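Every protein chain of the complex appears in place save one, which is left out.
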Amino acid sequence: MRIELQSGITLQSGTFNAVIAPERVIISALNSHADLQRFLFLFVCGNYSRILSSISRTSANFEVRRAFTAHQLFTIVKEAGHTIVFVEHDPTMFDGAETMIMPVSAALRDAGREALVILYTPSMDRPFSALARFADRIFQITPAGDPSCHRHRSARPYPPGGLLPPAQTTLEGS
Amino acid sequence: MWILDSVPRGGVDLWYKDGTVKKVHHEYDPPFYLHLPDPHPHHEMIEALESEYRSEECTFTTIFGDRAGYKVFAGRTVAEAIEQQTQYEAQLFNVDVRIDQRFMAERRIFPCCAEQESRFSPDLTCDLRQMEIRIRDNPARSSVCSDIDVVYGRTERLHGAERDVLADLFALVTSCDPDVILMPDADAWMQKLQKQARACGLVLPFSRTGKYRTMDARSYWSYGRVEHKEAALIPDGRILIDTAQSFVYRDGGLAGVLMAARLSGLSPNLASRFTPGTLISGYEVYEAVTRGIAVPFRKSDAEKVRRFAELRAADRGGMMFQPAPGVYEDVDEIDFTSLYPSIIVQSNLSPETIDHPERAGFLPAVLDPLLGLRIRTKQAKKQDPRYAGIDSILKWMLVTCFGYTGYKNAKFGRIEVHEGITGRSRDILLRTKDIAETMGFNVLHGIVDCLWVKGSPVGALKDCVEQATRLLTEVEHFDWIVFLPQNDGSGSYSHYYGRLADGSVKVRGIAARRHDTPEYIRSMQRDMLAVMSGAAAIADLLAVKDRVSAIYRHAVQELPHAAVSALAVNRRISRLTYAHRCIEGAAVNAYRTNGVSIVPGMKISYVVRDARKYQVDPAWDAGSFDCSYYRGLLEKAWKEISYAFTPGNTCSTEGGAGSSIV
Partner (left out) sequence: MGRSFASIRQGVKSTADRWARSARALRKEDQPYGERLVALATMHASEAFYGCDDPLEAAVFSVLVELIKRQEQDGRGKNDVDP
C-alpha cells in the first residue's frame, strides 16, 4: 500500500516516516486525500493539538488517541493496530522524561514494520530529531510548499543533530 | 502528638512539639511493588531481585483491584532499571511516594494536629514560637546581606558589616529558638547565606540538627503558565516559610500552611513550598496509602481510542453563556459551591468507576470529607474572618483537584473522569437556567458554575435549584453590574464589575484586577471604582460621572510627574525567546543585560522607556518612561469604566445595550 502525501512524496506501508511540513500542508493532505480515508487511521497527539480542530474527517476509520505523558505515548504506539499511525509531535511531551525518547522511537520503528507510520512536526526541534532517529525516511516540506528538500536516510542512523536543521530552543505556543 | 516536621533520614525522623520540641527516629524501609502482566520472560530478573533485594511474591491492591506481583526492598534507581529491562511492561507502584508521608499514612498519623482535634476540623490549635526575618537587601541583585529586621516579640534591626550582621542574626535565632521562621525570599537567600556563613566561619543556625535538605529550582507547567520555584534549603525540625514565594502562606497565612500539612500528610516545610495542585495530589496519595492502595509510579495507561466525532463531543469544558453587554440593576449571582468536586462525589466519578459504576469510587470517597470541611469553613468565615485563610486554601485545593484528574501528574487521574465532570457541569448550568426562566427570571450571563439573573424572589430560586440539583449554592446581590463588551461588540465572558449589597465592588478581568497592571493605572481605576461604589442605583451611578471623569483627567495630567516605580509592569514570563520584537521580549533582554539570570516562570518588573524603539528598563534601574505609551494604557483602563456612563448602555429590563436588530 502506498500513499502520495503530496506531489513527489510517496509513503509506503511498512515504513516509519518523519515529516516536517507547514500545518496547512498536512491538514490539506489529511482532509482531502481519498486514500487516507479508506484505511484504518490512528491519529495520536498530545495535550494541545495544532491540527486536530482543522480535520474534517467523518470517516468511521479515523480514530484518535491522546497521550498526556511520554509513557502513555509509548503504550499507544505499542498498542496501535491501525494501517496508518499518524503521530503529531508534542515538544513538551518529553520534558522531564527524556529517557522515554529512545523507547518511543524504537516503538515507532517497530510499528513501522507493518503499518505506515508518520511522525509529524511543523518545525524541527531536538526531541523530534531524536525521535526520528530510526525513521526510514525524513521529509521536509518548506513553507513555499515545494518538497524539493526531501532527504533519504542512509542505512546508518543519523548522528545526533546530524543533517537536520539545528533545533530551536523554544517552540512558539499557540 | 503535634508533629511539626518530618524528615526522611535513614528511616524517618518525626519532630514533635509538646511544650518542648523533640525528635523521634523511626526505622523504616518500605518496599515498592511490581506487577508483570507476563512474568515468564523475566524470570531471571525476578530471581536477581529476590537474591539482591529481598524481593518476595505478594498480592497488593490498586484502585482497580488486587494484583499479583512482588514487593522489592529497593529504591527508585532499581525501579527504573526494572522498567528498562522489561521494556516498560513492568507496572510499578509506591516508587515515588515520599517516605515520611508514607510512614505517617500507614500509621494514620499526620502533621499539625493535636490529640483531641480531628483531621477534618477547621480548627487548628498550635503553640509555635515564631520569628520573622526580613532581609532588606534585594536577593536578585545582591549575594550579601547587610540590613535585616528581626521580629521576635520585639523588633531589632541588624545593620552594618556583613560578618557582624550574620553573627548577630545567627545568635538571635539560636537564643530565641523559634519553631517557625517567616522570611520573605528565604529560598532565594538560603544558599547565599550558607556560602557567606562558611566564608565568615559561621554555622547556619536554622536547622535544629545542622543538616539541610535541598529542593531544586525548577520551572514547571501549571494551568497554562510556566511557574518557577527557587532552590530551597530545608532545615530539620524547624518550619521555614518563604513568605514571599509561598502561595499557601500568602493566601492562607500560617494557619493555611499548617492545615495544608495536616491534610496532605506532608510536613509544613514542604506544604508551604507546594502549589495547591501538588497539595491535593499529596492528599490523594496520603488517602491511598492509608487505605492500603498502591500508588502507581507512571501514568502509562492512556484513554481509550475514540472516533474523531466522539472525541470532539467529549473534549469540552464548562458551559458559558454570553452576556449582552450593558449596565444592569438589581442582579443576583448564583454560584455553585465547589461544583466540580461536588460532581465527582455526587456522581461517583473515579478512574475505576468508568467501567464499573457499581463500585464505590476512590476519588469520591477521598474528596467527600474535604468537601464537607470546605463547606464548613466557608460558613465559618462569615462569622469569624480567621477562617478565611483556611477556607481559601481548601478552595484552591478543590479547584485544582479537578484539573488534576486530567493532567499529567495526577496519580489517580483519567481524562474520561474529567470529561464526565465537565459534561455534567454543562447539564447542571443549563438546568439551572431552565429553572430560572421558568420562574420568571431573566438570565443575563453564566460561566461554568455561576449564573447571573434578574428577577425575584431569588431565595425561592436558590431553594429550587438546590433541590433539583442536590448541590449547594450561594447568592450574591449586585445593586448594579456592568458587563463589558469585547472588541467585536459582543459581550465579554469574564470582564465585569459591579456593586455588591454591602457596598463593595466586585471586579473581574479589568485593569484593576489584572496582575500586570502598573500601580499608577490600577490606582486610578481603584479610585474611580471607590467613587462609583457609593452609587446604590444606576441613577446614582450616572450622577457621579463627572467626578469619575475628573479622576481620569487628573491621572492623565499628572502622568508626567508620576513616580517611575508606579509605572512598572509586573509580568510572569513564560518563554525566553520571542518570535517578533515586542515589549516583553525587550524586558527579558534588559534583565539579561543587567546580569540577572532569567528562567521561564520568573516574575519580572519593567518600565517602558520608549515603546516605539522597544526600549525597556528593569524596574529597579528605570529613570524615565514613555508618556504616550502609558497614556494609552490609562485610556484603555478608562474605557473599561467610562462604558458604564455611556448613554444607551443602560439596560432597564431585558436585553442588552442597544438591543435593536443589527
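To keep things simple, chains are lettered A and B as they appear, and every chain counts its residues starting from 1.
Basically, contacts are C-beta pairs under 8 Å (C-beta built on N, C-alpha and C of every residue); 3 or more make two chains touch, one makes a residue touch a chain.
Since this is a predicted model, take the numbers as computed values, not measurements.
One of A:15, A:28, A:47 or A:92 touches the chain omitted from the figure, and that residue is A:47. Considering the whole complex, the residue from B:1, B:171 or B:430 that touches the absent chain is B:430.
Touch with the chain that is not drawn comes from one residue among B:24, B:68, B:320 or B:582, which is B:320.
Listed residues B:358, B:488, B:502 or B:546: the one in touch with the omitted chain is B:488. Hidden from this view is one chain, which touches chain B at 309, 311-313, 315-317, 319-322, 406, 422, 426, 430, 488, 490, 493, 661-662. Where chain A meets the chain that is not shown, the touching residues are 45, 47-49, 52-53, 66.
FYI, only the chains that are shown with their structure count from here on.
Centroids built from CA atoms put chain B at 36 Å from chain A. Listed in rising order, the residues of chain A touching chain B in the complex are 42-43, 47, 55, 57-58, 60, 62-69, 71-76, 92, 95, 99, 103, 169-170, 172-173. Residues 80, 84, 87-88, 221, 298-309, 311, 406-408, 415, 574-577, 579 of chain B are the ones that touch chain A when the two sit in their complex.
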